[in-house]
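With one protein chain withheld, the remaining protein chains of the complex are depicted in position.
When the chains are written out, they are named A, B and C in that same order, and each has its own residue count from 1.
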Amino acid sequence: MPKRIVVPFGPQHPVLPEPIHLDLVLEDEKVVDVIPSIGYIHRGLEQLVQKREYPEYVYVAERICGICSFMHALCYCQGIEHIMEIEVPDRARYLRTIWSELSRLHSHLLWLGLFADSMGFENLFMRAWQLRESVLDISEDTSGGRIIQSTCKVGGVRRDIEQGKLEEIHRVMDTFEEKCRGLGNVFLNDETVKYRLQGLGVISKDEAYTLGSAGPTLRGSGVAIDHRETGYAAYGDLGFKPVVETAGDCYARCAVRVRELYSSIDLIRRAIEEMPEGGIDVKVKGAPNGEYFSRVEQPRGEVVHYLLGDGTKHLVRARIRTPTLANVPALVKMLPGAQLADVPVVVLSIDPCISCTER
Amino acid sequence: MTTVKEEQTTTSVALGDLIREVEGIHADGYRLVQIGCTNIGEAYEINYSFDKGYRFRNLRLTVEPEIEVPSITGIYWGAFVYENELHDLFGIPVTGINIDFKGTFFKTAEKFPLSITRKGGDRCQNV
Amino acid sequence: MNGFIGVVLFLILAPVAGGLIAGLDRKLTARMQGRVGPPLLQPFYDVGKLFEKERVVVATAQNFYILAYLAFIVLSGALFFAGGDLLLTVFAFTLAHVFLVLGAYAAHSPYSHIGAERELIQVMTYEPIVILAVVGFYMVTGSFYVADIATTTVPAILYLPGVFLGFAAILTIKLRKSPFDISTSHHAHQEIVKGVTTEFSGSTLGQIEIAHWYENVFLLGLVYLFFAWNPVIGIIAVVVTYVAEVFIDNVTARVRWQAALKSGWLAALLAVANLLILSYMMIGGA
Partner (left out) sequence: MAFLKRSPWILHYDASSCNGCDIEVLACLTPLYDVERFGIINTGNPKHADVLLITGGVNEQNRPVVKNLYEQMPEPKVVIAVGACAATGGIFRECYNIVGGIDKVIPVDVYVPGCAARPEQIIDGVVKALSILEERRERMTGEAQVQEEARHDAAEAGESR
């Protein structure tokens, strides 16, 4: 039997932007077992609901994670709105959709870059992040923030995007899409990338489903579950079809994200074209009394905010289940059998967002 | 007008029936969404959430502190992340987890920060 | 006498040239990635800085090994530029890398050990080609001496195209570039942190950098030998080869070590085929 060694991977590691620790049991360079340990970013922010009033908690929700920031705020606000039976103006729903899809674009481009870096493809990392800056420009132009936007609030949105700016975004999307397609082509067609990704970290359709995976990890295995199909915000009006790949390997997960770029661009365009007139928020009175499992499709998958209010300004409980936590079991199943060189690729293929996971 | 195509149902479940109920749900083809816990003063409400085709089913188990809860990892393999969390944050003893971190999944400054009875305690329950 | 001047020039000029090449490399890489990139003299600043840092020694033996690595790299380069025996040069060059591997093994870190193992795999990958190249030069020019090969009037490249392609393939290993930067990488991040160089810091790391400069000049010298019959074409060929290597670095992902080994040996097969055809032609001609 070959000699077994244990290689610690993380918490500080050049290919990991965030700390997660894996103890890899290796035979030569083959991974035979993996023990994850998390908790390096556990802050305990769910408890803050008892110290912040429910409208203020939106700021905390935004900072669960700096990448899917807007989506967390959206999920939280939609949950409170459902409990309090608040009807959000149409224009606010459309604006929320635009900001959501912008977040998805920037998140996917960020991920594509990090993913390329994990394969040792530095040029592609630079190109993906260069492209991402144009999304951040729009986000800064419309909200003032590059990353944390603070535009969502209970009862609507905080800022409007004026017509001229909407038209400009629509125009920008054309050149942006062209560049995205160029970048996507490299990811999907480059021989060395294919060599690194195809057949790696395979999760079958049934396995992905019963393990409770979410987002591109699930859709990459051929399961068409995307929470946008339920039609929250303006997705119901715009119509939406999930992006699905069937191979279940790292390449399929990458392909799902690449194709989601195009579907997001399309959604933004249509949201701008069909943007209704009107107010952007309603006045919110009282306090939530009741409970709701609010769900939103983040770039990484479905996020669940369980909110429980007792009629006071402070919620009793906010329980946040983020997609990465749901994808950890799949990751533990994917790694054994991979080469050490593939570990960063497989780990990144679920798009781990540790800040989300550990709250 | 927002139209969200999603139903949510919540049913209570007794501790003795938990495993049987979850097996039934598994047989119906639901996937596990999450397991979450709420500290409601003198007891814990544990929500086992499942989903199939955007039908959201929630089993609610109410347990007193210090009561052992059986693991559902025999049915849903991936449940270990949530069950370790139940133990590490709430101090609920969960028995028979497939990958039991024994209190090291979330290492917090204060042990069992959300627990009713063992807040600040340091003895691991899952030994 | 000529040889002596060659040695002195190499000892003084090679680090300058090597550093400038590294600077140009980084600038060119940055441009290919849509960036401005560091100043041309950046590699010199880096090495200067490394010598200013505190000396942290993980294991005392490692400093000795790295010094030996530097010494043997310099020796092989010096032998080469003195016009000496190419076979001896190549073996001194290999010995240098053995010291680097020993240095990495002396440090107690799994990353460093895996890096060392991969470095050995790399040596196995490129060694056959380098030796085949030497044999090829002998077949074409009838001499193992660099002085003779460099002054030959025979265009070696026309006789050794397969060997040259094989050599160009393994050059990405030696320049520590994608797709074969498996034991340590100059630019990109890696799963084994910095591989063989993980545990070295300060002046020791600086010595590795300087050794790398000498090494690059020596390798480009080898490239030149293929085109030595015409110095102008030779220099152009060296530049083109280097730019091509930077380009390849920027259009490929890193492969696994198995593929690196396989590609290296496929390249070696190509070189063997080249030499077989060559010897058949020569025997046929004679």
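Simple rule for what comes next: contacts are C-beta pairs under 8 Å (C-beta built on N, C-alpha and C of every residue); 3 or more make two chains touch, one makes a residue touch a chain.
This one's a predicted model, so the numbers in the text were calculated from it and none came from an experiment.
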Specify the shown partners of the omitted chain in the complete complex. A, B, C
Missing-chain contact among A:Val7, A:Leu26, A:Ile64 or A:Val154 belongs to A:Ile64
Identify the residue among C:Arg35, C:His108 or C:Lys262 that touches the chain left out of the display. C:Arg35
Using the touch rule from the top, list residues of chain C that touch the missing partner. 26, 30, 33-39, 42, 44-49, 51-56, 189, 193-194, 198-202, 205
Which parts of chain A are in contact with the chain that was left out? 11-15, 17-19, 39-45, 47-48, 51, 59-60, 63-67, 69, 110, 113, 125-126, 129-130, 132-133, 145-148, 353-355
Tell me where the left-out chain touches chain B, residue by residue. 107-110, 113
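Here is the rule we use: only the chains that are shown with their structure count from here on.
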Can you give the whole-Å distance between the Cα centres of chain A and chain B? 24
What whole-Å value do you get for the distance between chain A and chain C if each is reduced to the mean of its CA atoms? 43
So in the complex, the part of chain A that touches chain C is made up of which residues? 5-9, 13-15, 29, 116-124, 126-127, 130, 190, 192-193, 195-196, 339-344
List of chain C residues in touch with chain A within their complex: 29, 32-35, 110-111, 114, 178-179, 181-182, 185, 187-193, 250-259
Residue numbers of chain A touching chain B in their complex, please. 37-39, 42, 44, 47, 87-88, 90, 93, 209-213, 227, 229-233, 236, 292-293, 295, 302, 304, 306, 308, 316-317, 319, 321, 325-326, 328-330, 332, 358
